[in-house]
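Only one protein chain is missing; all other protein chains are in place.
So, chain A:
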Amino acid sequence: MDLFVTKYCRLSSKGINTHKGGVNLPLNDMVYDPQALYTLLQLSYPKFFKMDTLCKYGILAGECLFERNPLSYTSSEIGIILSGQHGSLDTDEQFQQTLQPDNFFPSPALFVYTLSNIVMGELCIRYKIKGENLFTVSATPDYDLLCQYTTALFLQKRINACLVGWIDYYQRQPDILLVWVETTSDTNALPFNYNTLTSLYI
């Protein structure tokens, strides 16, 4: 089965690149400031400000990918397969700081983000994705696994489109690659395989 990457977004400390080219950041260090990126991308999503940083970067990458265009699939035929290294560790550590014996005020708003796959849930809410989903944690991106698992879902006719990628954030370092996988291609589409994901991740 031929699958294609029809859109992608790479967001890292080096900047933001998408299938439409680089996103011009007025300041070099803007990539470290999710709220500045929110303003730059002219988002209007109040829930954004309640999210932890991993989720904020996930939504920002999603916005670069989809550009507010409604997805042309029903919710249940869209899958989401993501992976990351640190999961929610950055938020876990912040939450831990609210648990000090001499200053014990656990933050509920932080607590709800202390799971690796919450970022996947936020993306599902934002883009109305209700199909198959998987979030794995690994030291480095395992693009073979992501490609094989995604392809299997397409072959089993469980999904007709899929948001796939690596989404990681820890200690101010965002490291994200999101790709949109479909069975149809356009002139700019790339084959969905290990080599493509590896080359887009660089």
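Operating definition for what follows: a contact is a pair of C-beta atoms (placed from the backbone, for glycine too) under 8 Å apart; a residue touches a chain by one contact, two chains touch by 3 or more; residues count from 1.
The definition used in the following text is that contacts and distances are computed from a predicted model.
Looking at the choices "Phosphopantetheine-binding protein", "Anti-sigma factor antagonist", "Na+/H+ antiporter subunit B" or "Sarcosine oxidase subunit alpha", the name in the UniProt record of the chain not drawn here is "Phosphopantetheine-binding protein".
Of the options A:Ser107, A:Thr136 or A:Thr183, the residue whose C-beta touches the omitted chain is A:Ser107. From the set A:Lys50, A:Lys130 or A:Arg172, the residue in touch with the chain omitted from the display is A:Lys50, counting the whole complex. Across the interface with the omitted chain, chain A contributes residues 35, 46, 49-50, 105-109, 112.
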